[in-house]
Each structure stands twice: as C-alpha cells, then as structure tokens.
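A selection of the complex's chains, in situ.
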Amino acid sequence: MPDVITFGEAMVRLAPPSHRRLEQTRTLDITVGGAELDTAVGVARLGHSCSWVSRLTDNALGRLIANHAREAGVSTEACLWTPDDRVGLYFYEFGAAPRPPGVLYDRKDSAFANVRPGMFDWPRLLAGAKWFHITGITPAVGAKTADATREALEAARAVGVATSIDLNYRAKLWTPAEAGKCLGELVALCDYLITTREDIANVFGIEAPDHETAAARVAERFGLKSVALTLREGSLGWRNTLSAMLWHPGGILRTRSYEVEIVDRLGAGDSFAAGFIHGVLTHDLQKALDWGVAMSALKHTIPSDFAWVTREEVEALLGGAGMRVDR
Amino acid sequence: MPDVITFGEAMVRLAPPSHRRLEQTRTLDITVGGAELDTAVGVARLGHSCSWVSRLTDNALGRLIANHAREAGVSTEACLWTPDDRVGLYFYEFGAAPRPPGVLYDRKDSAFANVRPGMFDWPRLLAGAKWFHITGITPAVGAKTADATREALEAARAVGVATSIDLNYRAKLWTPAEAGKCLGELVALCDYLITTREDIANVFGIEAPDHETAAARVAERFGLKSVALTLREGSLGWRNTLSAMLWHPGGILRTRSYEVEIVDRLGAGDSFAAGFIHGVLTHDLQKALDWGVAMSALKHTIPSDFAWVTREEVEALLGGAGMRVDR
Amino acid sequence: MPDVITFGEAMVRLAPPSHRRLEQTRTLDITVGGAELDTAVGVARLGHSCSWVSRLTDNALGRLIANHAREAGVSTEACLWTPDDRVGLYFYEFGAAPRPPGVLYDRKDSAFANVRPGMFDWPRLLAGAKWFHITGITPAVGAKTADATREALEAARAVGVATSIDLNYRAKLWTPAEAGKCLGELVALCDYLITTREDIANVFGIEAPDHETAAARVAERFGLKSVALTLREGSLGWRNTLSAMLWHPGGILRTRSYEVEIVDRLGAGDSFAAGFIHGVLTHDLQKALDWGVAMSALKHTIPSDFAWVTREEVEALLGGAGMRVDR
C-alpha cells in the first residue's frame, strides 16, 4: 500500500528544444507533466511509496504517460483506462527575458476531464495511506472533476489520511469567482495549503499587507494546520531567487533563499509540494518548508516537469553544498 | 488568381524518428500533412499557382500549418482563421515488415471539422481557376463538411472549373455505407476520379474481376471523364512496386512500373493526384498518368507528406534517369 | 506476486545512431538491454505481471536500468542494490551487409557479476509465481553466478514453478567446454529449452543431420518437456526470414515464416522467449511457438532491446494483418 497518493491529470508535454518558438521548430521533446503526477514523482524520488490516481486513454499516448510515471518510481496501478476520449497535450515554449515562457494547452475532452464521482474506489485506494494530495487544477479540468475531487477528499478525511492542496489557480480554466467558490469548499477539507500570496488574493479575495497576514487569514478562514507560501523574486527568465515561508498556529517559519539558474521552471511548485510532504512525513514543518524549497530550487535546474533528484542530493544542498564539481 | 485550388484539412504531423515507437521516443519530428494540401504542394512544386482553402485556429500550431504550406509554394490567402476550436494532430509511426505503419489521429473538434456551408465565398475563390480538387476525407471530418464540400463542387461546376476527387476512404471516419452514400453524390459532381480498386469495392460495392472493369463501372455509374487507379505491389514496408492505369472513354492507359525504396509513404497518393492534375493541365491523360505515378514514386523517397521535388527531377525520371550520382 | 520471474544482468546500451561506427560518432543513443530483462519486458507487454531479479549499483546508471525496466512494465522490487561494483555497459554498432553488427562489452566487475549464492531469498521471491526464466548468459558472467543460477533453478523446481532456459552461448564469456559442463547441469533443471541448432552443437557437441533430430537429442539427454529452435535465413543485415520449430514428446510443431525488415535485431531471441512463455501460460505449445516467432519478428522492427508492442498488435499479426496503414 503506497504511503502517498495524488489525484489529477497528466498530459503529454511537447516542447521545442533550444529556445525555439513552436512555429519555427522541426522537432519537439516529449515528456510528461501534470501537477499531481509531478508531486508524486518528487515524493517517490525521495524514497516514499507513491501512487498516482488518474484516468487515461488506452492508446500509445496514454501508455506513454503511465510509462513515464513508472519510470520515475510512481505506481500507476490505480489508474483507470478507457478506450474513449483523448490524451491531453500541452506545448511549451521556453522563455528568455523579455519573452515569457508560453504554454499552449490542448486538453479538452481528455480522459481525465471526463472523470466523474464514483469512478474510483477511494476507500480501497486510501487504505493504509498516510497522505493524499491534490491541486486546484483537478477540480477545474472537467465538468464533474470538482465533485470527484470532493469525493476523494472526504474519503481521505474519513479514514484520517492527511490532506494537502496546492491552490494553483489557472486562469485558462476558470474565473476567480468560480475557483473561489469551488476551492473554498475543497480547502476546507484539507490540512495543509500550499500557494502564493497572489493566488490567495485572486481566488479568495484576501488582500493582505504582507505574506504573513495573507497566510494567517486564509488559514483562519479554512481551519488549516499550516499555509506555506513559495516566494519568487526576479524579473528574468534564466535566474530567480527562491525561498518560502509558512504560517502555522505556532508562528511563522522561513527558509534560506536560493539563487537559481533556470533550465526549466515547469513543475517547480509541484516539487515544492513533494519536498513539503516528505518533510512533514519524516520530520516537522520547518524541515517540510526547507525540503520544499530545496526540491523546488533543484527542479528549476532539470529539464521536464519531473524532479530527477535523489534524496542524497537534496540533503547535500540542505547541508550547504556549493557548485564545486565533486571529483 | 491561382490555377489550381484544393479544399480540405491539414494537420500537424508528429512522428518519432528512426523507426521508434511512440511509447519509446523522446523526440518527435514535426511536419504538416493533409491530403488536399499535399496535392496542392505537389502542384505548386511543378510550377502552377495553387491555393489551398481551409480553416485554421489562430494559434502557433495553426500558423505553423500555414507557414509550411507557404514554404512549399502554396497560397494560404483563402484560409479562414478562427480563435476557437483546436488544431488537428496526427502521430505517425513508420513501419517495417511485418509491423505496419501506424497513424494515431487526434483531429476531433478541429477548426476544419467545424466548417459549414456558407463559410467560403466560392465564386470569388474560384474565379479564374482551372482546377478544383478534393478527397473523400473532406466530407468525412465534420458534421457539416459534406455539405460544405458539395457547395464547393457545385460552385466549381457552375463556372466550368475542372473537378477531381481522390476517393481516399478512411475507415476511422465513417462506415462504407456512409461513405458510399455521401461520396456517390460528390463523385457525380466531378470530372476525374483517382482511387484504388479496393476503395471502389469498399465504398461503392463494385466488385470487379479486374482493375479495368472496376474503373469502367465506376466511371459509368458517375459519368466520369476518367478513372485513374494507383497500383501498389509488394508486402514489405521499405520496398514496393508502383504503377497506375486509367480508364477513359477512349480506352485503357498504363504506365511503366517503378521499384521504390520507401522512406515515407504518407502523401504518396496525394502526390499522384498532383502529377495527374499537372499532366492534364499541360498535356493529356497519358502524361497525367505518367506524371502521377512518377510523382508518387518520388514522394516515397522523401520524408514528410510533401513531395519536395522539382519539375526537372520528375522530367528526368520520366526520361529514364537511373540511380547514378550526377557529378 | 508476479506470475513470471526472470533472473540475469542488464546493461546500459550505448549505440551510435544512423549506422555510424563508434570511432566516428559524436552521439550515442542510450537504452538498456539484457537477455532476461528483455524477456521480462516482452512478457509484461503481453499483460503478465513480471519481476526481474538482478543486482545493481546504486548510482545514476544503475537507477537508469531500473527506471527503464519499470517504464516497460517490469517490477524491479526484487533487485538488490549495492554501493560497490560498477554498472555493465555495452556499445552496439548496427550492421549493413557485408559488415556485421558489432558488440563491444564492458561488463567486467559489474554488480551482477559479483552475485553469489545466498544473496536472493528465492523461496520468498518465487512464492506464487508460475514461471522462472534464465538464459545461458547468467551463469557465465561472474565467478559465482553459475552457482547462484543453480540455486535459483532448484528453488523454482522445489515449489513447482515452470522453468525455462534460452541457451544463448556467448563465446566472449566462456569456451564451449566450460559452457557445456555448466549449462548441462542447468538445462537438466529446466522444463523448456529455447535455442538454435548451432548452439546445441557448440555447447553440447550434438551434431545432428537436421533441426528435428538436434532438438530431439538434446531433449532426450536432459529430459525436457520441449525444445524450441528459432530459424533465421538470409545473409543480409536489413532483411531476414524468420520462423521456428519445436520438438515435444508428441511430435514436431512449426510456424509460418516472416519476412522481416530489420531495424534492430538485438533482443529478438529474448522476445521469442517472451512470446513462448506467454503462449504456454495462456494456450499451448503451438501457440507458444507462434507467439514466440511473432514477437521476435516484431522486435526486429523496433529500436532498442525491448519489444515495445501490445498484445493487440501481436494478435493482429498472428491474424494475418498486412503492411497497410490503418487509417
């Protein structure tokens, strides 16, 4: 029985190499990405048994997604397969200042978008698990996925599994008002919230003078055990400064900041969630925050949405290792 | 004003290199293909002004399709652009005996699938043209594309533009019965039919003892000026023998046969149509058949759906040039 | 509990693309291969739960091997990990007549070469399994791997698991005399033998006038349930004819022959074993032979040692599907 379970959609990601624009490229690099799968991968790479729950079309692209998940150490045994629907895709263009990265989604009518309540036997899937994680994308991608997400969270609560949500507001999927209404109900079913101050304002209309207040107010509104905010500074595409802070009833926690050279920023937030879950499961909230930001910083340096790291590498970074080649 | 006009959908084609299966590849080669565009490209490469009429989503993928069409010499000025819908895709796996090539279509809800009658100003588009060409795919891809195709053919007939159709039955799009009913009406509006004996049997239920009879019967049923059949022999993936025959009221025409080493067989039939149209426009039915099969043979040797040849190269082949390097 | 278990070494395979020689290439394609893992992959692709038992160094290359195994559907939970030793490699040059393919092994002192009896808890690993498979490479790669292999076979026999061996004589690893002595003891512990007439002669000194006699004699000597021989004809690198025959106490079985266009011949024998095991587990010896040769034929068309096929594709081939594109 896996310790950690995540639930959501993953897509085939198609990206031109070498900073090419989509219009000019003649080749695409093919990987797989999806917020909850990305987090599952991070958790698995850190040594936890982890299962990703999803729904996939039974063709070469659907199998490819499951193959990549297993390659990275994630169990796909709980996935449902359908001969219908299609596999979601997204096209990614890397950015360089002043040109932002671009994402062209082609995910309508995907197998996951047609997920409905009752499709998954949650009590069975959650038996023995320690943690259940989703993001705010899962309820937004299909007509019934919000209901299906609530069903899953309630099942997790019912058996005492810890629950977390990464808010991840997606303007291409719904309006702030729609998101606020739906996500409010879901966050209320969660123990841990991961988000940014900006999303707190967008989704819940909580405008606060500082990160601490924003986190405290949203925690209070939904009765959360902790609220972690990731902090990104910098206006460039290839270099940012990363850190994180966390509110919990006992006060405010912070991390050191990392100067990151950015190879690929997709999945960085999802890797934060992975480090966070690892930290809570093995240590405490301070370690969770530290591991979260270290995982996120490392993810920025790795192509694809997945954090191809080892636990030892993250520990070395947390232990202060520098950029010297180890020879 | 372009001499030749074709009407249909083109898609982004994504193919693993080096005979890889989709599940195992990490890169895809991106080109563009669609039967009527492929034919337009062939016609343009042979020196005719040619316009491709279609409907595209105004995003990077839609622009990419138009860019590739123009790169190959085809005008896209008559295309409609929409902010809605999506761009059709297909994934192509090259084959090797005994594994056949594979095509995974992902074309539902494309901009072209939503084409309806009345969208194109055919009298204006056809003014001054000499030839209008479609395939049996165009009426099959959307709910209203059959009506839109009939509208176009009738407009062409009305102004005396020569009309041709490549039957191209696609089992993934409709049943033989559906195809037979619809295509029967469309073929009746055409001067020239290009097809195979197998499709004649599938679509129109005409089982004949030989190619000649099959062609004659379908010509008779629909009142056609000629019926050209492409003939492929061989059970391998990398080597086939190609030729063609044609029925017309004056008798039967044939071509020499070509031993072809197959780099990429997609678009080979469409290139036959291009050579055929070129031949009729500039010579006669025998030349049309000869140019058709030569274009098709050459297309087999070229990656992508497009026939990147020159008129001089086709002439050299028709003139008997061998495989010696010209140094 | 997996149905099928295989035991052996896998290596990182490094191959120049596009028929380049090693000396001239500047890039290498990296995949994973090893006879027993290749078979496990084939078995898993056909829908059976399958576990590969091996020993790997815990570094990026060792993890890469396990990742690729899982990606292809094989469980690596039974693998042992060590911080010591190294990961075996081999460099592969594709051939073209009259230049044969080339394999440069660099596998000395690998983690698997240091496998010793007692390292694996076979009774636990084999509990509930239906089939245990090895090849003649496993006993040859290390000083104690022959003993470890015997230990595994005896454990399988003890609990009634079916056992098979692919003889796979490797002249770079041992002499015919050494192989004959060791493999004789191991074959005597097996139910099913897969091999070629040539290896029967090389390893066991059984020179027979024909395939049937060779198979019968080796079956008789070792008390085997069946002996399957793969038959390859042709002197080219890109094209061969494949078939197989089988001796069993009830007589001789044969298959149709396949004309194959060869993309990558490595792993083709291992895929035969996979199809054979599938056939015995689900049908009978005739089906085993048929599935074996169909799997092997398909494997020739796919880059890498793994047979990236689906059960449906093999069934289609067995059902007589041709090279036509399915559109």
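The first chain written gets the first letter, and so on, giving A, B and C; residue counts start at 1 in each chain.
Heads up, the rule we're going with is that a residue touches a chain if its C-beta (ideal position, glycine included) is under 8 Å from a C-beta of that chain, and two chains touch if they have at least 3 such contacts.
Not measured: the values here are computed from a predicted model.
Enquirer: Given 3 placed copies of the single sequence, give me the total number of copies for the whole complex.
Expert: Every protein chain is the same sequence, and there are 6 of them overall.
To be clear about the criterion, only the chains that are shown with their structure count from here on.
Enquirer: Work through the pairs of chains, note which ones touch, and then classify the graph as line, ring, star, complete or other.
Expert: Its topology is that of a complete graph.
Enquirer: From the mean C-alpha coordinate of chain A to that of chain B, what's the distance rounded to whole Å?
Expert: 45
Enquirer: Calculate how many whole Å lie between the centre of chain A and the centre of chain C, each centre taken as the average of the chain's C-alpha atoms.
Expert: Inter-chain centre distance comes to 40 Å.
Enquirer: List, in ascending order, every residue of chain B touching at least 2 other chains.
Expert: Where chain B meets two or more other chains at a single residue, that happens at 21, 23, 102.
Enquirer: How about chain B: which of its residues touch chain A in the complex?
Expert: Residues of chain B touching chain A: 14, 21-23, 25-31, 59-61, 63-64, 67, 86-87, 89, 91, 93, 102, 104, 106, 108-109.
Enquirer: Provide the residue numbers of chain B that touch chain C in the complex, in ascending order.
Expert: Those in contact with chain C are residues 18-21, 23-24, 95-103, 105, 170-172, 235-238, 265-266.
Enquirer: Which part of chain C faces chain B closely enough to touch in the complex?
Expert: Contacts found on chain C: 17-18, 238, 258-263, 297-298, 300-304, 306, 308, 313, 317, 321-327.
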